[in-house]
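Sharing a structure, written as structure tokens. Questions coming.
What you see is the complex with one protein chain gone and the rest in place.
Chain nomenclature is as follows: A, B and C, assigned in order of appearance, with residue numbering initiated at 1 for each chain independently.
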Amino acid sequence: MQAFDYIAVRSISELCSLLSGQNGQIKLLSGGTDLLVQLREGRVKARLVIDVKYISEMAEIAYDPKQGLYLGATVSCHRVCQDPHIQAHYPGLVDAVALIGGIQIQNRASVGGNVCNASPAADAIPALIVHEAVCQVVGSKGQRQVPIESFCTAPGKTVLEAGEFLLSIQLPPPRQNFGAHYLRFIPRNEMDIAVVGAGAGVTLDNARERFVSVCLALGAVAPIPLYVGEAGAFLAGKRVSGEAIAEAALIAQAAAQPIDDLRGSIEQRKYLSAVLARRALEKAVQRARGET
Amino acid sequence: MSKKVLIQATINGEEVEFLAEPRQSLLEVLREGLSLTGAKEGCNNGNCGACNVILDGALVNSCLVLAVEIQGRSLTTIEGIAGPQGLHPIQQKFLEHAALQCGYCTPGFIVAAKALFDQNPNPTEQEVRYWLAGNLCRCTGYDKIVRAVLDAAQAIGKIPVEEI
Amino acid sequence: MPQVWIPALLRDLTGGQQTVHVPGKTVRQVIENLEANFPGLKARLCQDERLRPSILVAVDGEISTLGLRQGLQEASEVHFLPAIRGGAT
Partner (left out) sequence: MTANLRVEQTSAEEQKPAYRVIGTTPIRHDGTDKVTGRALYGADIRLPGMLYGAVLRSPHAHARIKSIDTSQAEALPGVRAVVTSADLPDLESKIAELGEGSINQRYQSCNILARDKVLYFGHPVAAVAAADPHLAEEALALIQVDYDVLPPVLDVNQAMQADAPILLEDLYTDELGKKSEHPSNIASHSQTRLGDIEKGFAEAAVIVEREFTTSMVHQGYIEPQNATALYNQDGQLTIWCSTQGAFGVRDQVASILQIPISKIRVVPMEIGGGFGGKIGIYLEPIAALLSRRSGHRPVKMSMKRSDVFAATGPTSGSTIRVKMGADQQGRITAAQAVLAYEAGAYPGSFVGAGMGVIFAPYRIEHVRTDGYDVVVNKPRTAAYRAPGGTNAAFACEVVIDELCEKLGIDPIEFRLLNGVRQGDRRADGVVYDRIGCLETLQAAREHPHYRAPLEGPFRGRGVASGYWGNYGGMSSASASINPDGTISLVEGSVDIGGTRTSLAMQLAEGLGVPAEAVRPVVADTDQVGYTEGTYGSRTTFATGLAVYELSQILKNKLVEHAARLWEVEPDQVNFAEGIFTCADKQMTLQDFAPQLPEPVVASAAVHATKWGASFATHIVDVEVDPETGKVTILRYTACQDVGKAVYPNYVEGQIQGGVAQGVGWGLNEEYLYDEKGRLVNASWLDYRMPVSLDLPMIDTVLVEVPNPGHPYGVRGVGEVPIVPPPAALANAIYRAVGVRMNVLPMSPGRIVAAIQSRAVHVPEKD
């Protein structure tokens, strides 16, 4: 591994001044489960590694029924999975985060890191999309908010500009009759990268018979985690039925533009897009109906 | 080469000071610097669990931790699992159940099982398999490892808490 | 006299015969006698007056550690086999 300097910072202001004072080849370290591998393999270069997990605002989980969820960018996957509020109100997020690596990885990896790593196959991002998350970005020019579906721009690339960092992710408060689910397909039962991932969030009417709104997102089928607005638009207002869900799944499949790589072929990914979209929607509906 | 940093930490209950380059992993420093070679390198990228250690109560891959990150923190390695009275029940059950063949993955599994019991003293077979999914073993097919961990949970349940 | 099983790829030299009875008290003698009847056969089995390293000789089902020097009984069965070993844990 190339040599670099390391510094652990304790405050946002300290981080901001470090980021503005330096130029280039700075990497922020949270759990390091992606970063250290990439540094070791020479896929990224760093002159300075800044450890940000001791910044309290970035390490915080806060839930308020009116405000929703504040998720600091360095909160580990394990903490997310263990949090009773997240378990109760953001089931799709728990589904996804519980899939990221084994226990050892979950104890270190952060949701914010998964987002900033910007892998097309990131498990957390489709789940955050269906929970309509918004990223809080901080930089020398102040703060800005970026909807999660717009955060990634290309494999490994995000909207973050030089000197900017992800402070937190905010999720809106839970709605009535809402259910969400994320699942992925992997050949093994653990320790794999998604061949395809699918997340669905559905809000039903009070009778729980019709879709009020639906959000569907796919992973590993496009250069970035894919928000499939058309599928949601198609289902909104429709009666919940196997046919409608199957139709929406085909819309998702049509939106998928996967590549061939070592983890799956175009055909397999296209095919799985529909299967997983359907399964995600079905489970999300069940949850919205309180059936699981 | 970057400047070495003086690190103070607690390892297996003892205060330890050492110098580390920022690019050195915790695994590298444990093995090459501190002669704690029980943590093994299997892949050096977080996929096998052979280098498992417990960092402030959390199971982690020491290959994915920088040594400089453990400043002021507390670490348990395989060398710290057995108590002064003798082997930890997990270690004893690994022996009784023949839960090791080559033994290379064994420290990682035992450390992982220790971390599991700290959270869940009575896991089911499925919970054990889920917890251990980040640890690769190529010799045993996991059968005897899972049995040993389940049996260790039973054994620990029968020991008065203060003796564990 | 010993019965020799002719390796399949050498049966073009024996007119297709699968087994041949050949006199000989050792594997070496048997090969010499085979050569007398089926010229060219020895060169296919031996190199520098030894069995080729890729070939083992089995007598009555047991791999010989003596190679050409292996002694034979009147009713012995001789096979020439490829050398193979494996690996477990």
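Note that in this section a residue touches a chain if its C-beta (ideal position, glycine included) is under 8 Å from a C-beta of that chain, and two chains touch if they have at least 3 such contacts.
Since the structure is predicted, the reported quantities are computational estimates derived from the model, not experimental observations.
Engineer: For the chain that is not shown, enumerate the shown chains it touches in the whole assembly.
Structural biologist: A, B, C
Engineer: Among A:V44, A:A98 or A:M191, which residue is in contact with the omitted chain in the full complex?
Structural biologist: Checking the options A:V44, A:A98 or A:M191, the one contacting the hidden chain is A:M191.
Engineer: Going by the contact rule already stated, which one of B:A9, B:V65 or B:V146 would touch the omitted chain in the full complex?
Structural biologist: Answering carefully, the residue with contact to the hidden chain is B:V146.
Engineer: Go through chain C and note every residue touching the omitted chain.
Structural biologist: Against the missing chain, chain C presents residues 5, 7-11, 18, 43-45, 47, 52-55, 58, 60-65, 77, 79, 81-89.
Engineer: By the contact criterion defined above, which parts of chain A meet the unshown chain? Give residue numbers in ascending order.
Structural biologist: The missing chain touches chain A at positions 1-3, 185, 187-193, 195, 261-265, 267-268, 271-272, 275.
Engineer: At which residues does chain B meet the chain that is not included here?
Structural biologist: Touch with the absent chain occurs at residues 1, 21, 23-24, 28, 31-32, 35-45, 47-48, 50, 77-79, 81-82, 87, 91, 94-98, 100-107, 110, 128-130, 132-147.
Assume only the chains that are shown with their structure count from here on.
Engineer: With centres defined as the mean C-alpha position, give me the chain A-chain C separation in Å.
Structural biologist: 68
Engineer: Averaging over Cα atoms per chain, report the distance between chain A and chain B in Å.
Structural biologist: A distance of 30 Å separates the two centres.
Engineer: Note which residues of chain B are touching chain A in the complex, please.
Structural biologist: Residues 1-3, 5, 21-23, 25, 44-47, 49, 52, 55, 58-61, 63-66, 68-69, 71, 112, 115-116, 130-131, 133-135 of chain B touch chain A in their complex.
Engineer: Within their complex, state which residues of chain A touch chain B.
Structural biologist: 1-6, 8, 29, 31-33, 36-37, 39-41, 49, 51, 78, 101-105, 107-108, 189-191
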